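Only one protein chain is missing from this complex, and each of the others stays in its spot.
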Amino acid sequence: MGRIFCAGEYALLYLDRRRKYIVKLEEGKRFHTHKGFIELNQIIGRPEGIVVRSSIGVEFHVFRPSLWDHVEKYERPTQILYPKDIGFIIVYADIGPGCRIIESGVGSGALTSFLAYHVKPTGRIYGYDINPRFIETARRNLERTGLIEYVELKLGDVYKGVDEEDVDAAILDVPSPWLALDSIYKSLRSGGFLVSFSPTINQVEKLVESIETHRGFLVTNILEILTRSYKVKKGETRPETTMIAHTGYLLFARKRVL
Amino acid sequence: MGRIFCAGEYALLYLDRRRKYIVKLEEGKRFHTHKGFIELNQIIGRPEGIVVRSSIGVEFHVFRPSLWDHVEKYERPTQILYPKDIGFIIVYADIGPGCRIIESGVGSGALTSFLAYHVKPTGRIYGYDINPRFIETARRNLERTGLIEYVELKLGDVYKGVDEEDVDAAILDVPSPWLALDSIYKSLRSGGFLVSFSPTINQVEKLVESIETHRGFLVTNILEILTRSYKVKKGETRPETTMIAHTGYLLFARKRVL
Amino acid sequence: MGRIFCAGEYALLYLDRRRKYIVKLEEGKRFHTHKGFIELNQIIGRPEGIVVRSSIGVEFHVFRPSLWDHVEKYERPTQILYPKDIGFIIVYADIGPGCRIIESGVGSGALTSFLAYHVKPTGRIYGYDINPRFIETARRNLERTGLIEYVELKLGDVYKGVDEEDVDAAILDVPSPWLALDSIYKSLRSGGFLVSFSPTINQVEKLVESIETHRGFLVTNILEILTRSYKVKKGETRPETTMIAHTGYLLFARKRVL
Partner (left out) sequence: MGRIFCAGEYALLYLDRRRKYIVKLEEGKRFHTHKGFIELNQIIGRPEGIVVRSSIGVEFHVFRPSLWDHVEKYERPTQILYPKDIGFIIVYADIGPGCRIIESGVGSGALTSFLAYHVKPTGRIYGYDINPRFIETARRNLERTGLIEYVELKLGDVYKGVDEEDVDAAILDVPSPWLALDSIYKSLRSGGFLVSFSPTINQVEKLVESIETHRGFLVTNILEILTRSYKVKKGETRPETTMIAHTGYLLFARKRVL
């Protein structure tokens, strides 16, 4: 039937798609929302999927947060990647149990969390960032989701080099990915995947040019991914009125032997 | 440097984005393409990422096939899901190591392969299909990628019921997903994810209506995912001229306690 | 060089893409914005394309408003159609000088204005609406742009019938377009265009079904149109972050002889 909620665990309070809250269950505590407060004792000892009522009678569904629920609520000093891009990277760059992966920059640790979740328990993420504040935020976020044990966070500049060798993939979300080509080439195993996420098309163009000069990689795909949500109701079905039109472009390449 | 290719292994011969071949390396054999043949002895004993030349001098890159490279080349008596949808499902339905998942229908086993890859080694996929031919194709495909050991393929009708209980997610790619709601409700743990992939908006609408009547699930997202590929070259950068405009709609829901 | 601005004319004050104002030029008057006020005497007697400064030194470009500039600023008790849909309708339904067109409902008169502009001087728009308030708004809007003389606004229900015969096109933006099929069939010339704009896919589906039963029309195209704006700057070029994901679906059909 699903495990019951214990004190100390996180719960997702779900009002609707835009109003979701993650709360740590503590006995005797209340969680305040703009729709009244919720007595957390209503949740402890009960299973996922229940409905609880706030002090003013508004119903909230209660679930264990998915990893994405957590990540969406991470402290975010930076832009994060979204499921559309994270999922595509995982599938297309062949990321799975046991993989060893370089990531830079880690930013808030959103992608890092999913990489860690999918390479565990034997794989490892080596997460570089030049900003100590981001490293600390990512650490707190990864501790919250229990994934820190699969991640080595490193204050360092991927443009200057990385410590690891023979890694399976390197995922870049940095302003000048072309400056990291030498570092990444040294750290990747032959055939390993280079993935780069860039907000502007100019970054992609410059990266492609640099790869042509460098010759150490074969570009296999350059794309953007769009999601479009729907309101579905008998007789009233239509796409949502607005959508995110752009997050960034993804480039995939594999390491060649020179 | 990456492991060298051994006889008996599969290799990806990559000419360009649309012309890729997977070949089993056998000593002394040749692989014939419309660009001449390739002596496979050129590859055995050498690392990934090399370039080999065909008998008429055309260059092919050689890599170990990614899981997607394999799946793209699966025997396909059915439509398959694509990375855009597979990746989103994996991220959004919280699929990871150790998960136990119902999938129906398995079709050619494309999604099955990725689910198996991401739940292994301790998780399990229970793959139902009513068509014995698809079960056999999926089995061959999953054997090819070594993932069959994480999958139980079952000839059976998800509308009538499934054997498993307390599973973490159920992923439907069936013509009438609403007929499976009772089966799925029984098999899912509380809070578990229902995912449905449907080519027509009518199927989505009918599923949403049926869920409203059934009351056992909370719909959390309905969307479609689009990918748009780019030709990137200094001064000539533009999207590809055509794209896939539609594969299907995705619906995500979580099991409520009734 | 372009005509100079006269008192009594409208001018467009353009700060940026989102902040544009239309002002009637009156001698000695000021126009107040959140960026200070503008002395309108700066504009009268000068040509389009000049830059004027507000009282706090902010620069505004001054142009004659295009028809779309006017329409975008219309009083709008209703949703209006956007250039992407208006332009496609005009091209695809063969609307041009001399055409006689039924439109229902007229709503705020946005589409009406463009239809009038493109059929003038010899064509005519017959604009029906069941809401007297919308008729009055549309009239004020059309007077503002000087297009009222090409439009007959009529309080009436297109489902019950229209007065005109032998019209070239009928454009519906009504909740139940299928109820108008008989009216439209009677009013259109053979081969004339039926165009229907609907926010939901269910309306389109029901209209298609009704047309199949009615048999008086041949459906030639059903589509949606999306626009995606760009920020373009050397080295920083990318799509805008958000976009309108949906306004409505367009259906085009031609009248058959029964």
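First chain written, first letter: the chains are A, B and C, and each begins at residue 1.
Everything that follows uses one rule, which is that a residue touches a chain if its C-beta (ideal position, glycine included) is under 8 Å from a C-beta of that chain, and two chains touch if they have at least 3 such contacts.
Owing to the predicted nature of the structure, the values given are computational and were not obtained by experimental measurement.
Enquirer: For subunit C, enumerate the residues touching the unshown chain of the complex.
Expert: Answer for subunit C: residues 1-2, 14, 17, 47-51, 61, 63-64, 66-68, 83-84, 86-94, 96-97, 114, 117-118, 120-121, 166, 189-193, 201, 204-205, 208-209, 218, 220-234, 237, 249, 251, 254-257 touch the chain left out.
Enquirer: Go through subunit B and note every residue touching the omitted chain.
Expert: On the subunit B side, contact with the omitted chain comes from 199-202, 228-229, 234-246.
As a working rule, only the chains that are shown with their structure count from here on.
Enquirer: I'd like the angle of the rotation relating subunit A and subunit B after CA superposition, in degrees, nearest 5.
Expert: 180
Enquirer: Residues touching two or more other chains, restricted to subunit A: which are they?
Expert: Subunit A, residues with two or more chain partners: 201, 228-229, 234, 237.
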